[in-house]
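Only one protein chain is missing; all other protein chains are in place.
And then chain A:
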């Protein structure tokens, strides 16, 4: 049981919210969803593969069996799920350093949220509300999101080179190959073992 598989870390965070506060968060999610530019900072953190927040209302918890009584829950819950490359510390450090405003908007409705700055109380909070991953599959444990994106660029560029140079002269090939090199030159990192987690 580990949250880590190769270069990827899976984080699950569940926090309780008083139901009247959930409405504010719904409004914020609506606005963030509508204004795409507001998502840009999160997207620009290139080591994040995926990040999503979901409200789980207290009345929509599943019942394994109809014969069981519905639970009477006092709180709605906010589920945060993210896959990222790098260490837990690195991830939360980056969140706290450059996304603190957005994070505060989303998590301030959760009980006992201390704010995302300064980072130490924020880390303590996350470590208390984080649920460890039971099983975690990743297709490319030796690659990061950057590596995968780079591989697509290299493959597409190579296919293009292949398709356009079948019948060309050596001089034409030289020009096409230089063009190919310029397309792929900043996407050639090796894949491999991740650094030791600390």
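To be clear about the criterion, a residue touches a chain if its C-beta (ideal position, glycine included) is under 8 Å from a C-beta of that chain, and two chains touch if they have at least 3 such contacts; residues count from 1.
Just so we're on the same page, contacts and distances are computed from a predicted model.
Student: Choose one: "Dyp-type peroxidase family", "TctA family transporter", "Xanthine dehydrogenase family protein subunit M" or "Peptide/nickel transport system permease protein". The correct choice is the protein name in UniProt for the chain not shown.
Tutor: The chain we cannot see is recorded in UniProt as "Dyp-type peroxidase family".
Student: Among A:32, A:56, A:79 or A:117, which residue is in contact with the omitted chain in the full complex?
Tutor: Only one of A:32, A:56, A:79 or A:117 touches the chain omitted from view, namely A:117.
Student: Taking the entire complex into account, which one of A:5, A:22, A:85 or A:110 touches the absent chain?
Tutor: Reading the full complex, the residue touching the unseen chain is A:85.
Student: Since one chain has been left out of the picture, which residues of chain A touch it in the full complex?
Tutor: Chain A touches the chain not shown through residues 7, 41, 44, 46-47, 85-86, 89-90, 93-94, 96-98, 117-120, 143-144, 146-147, 150, 178-179, 181-182, 185-193, 195-196, 198.
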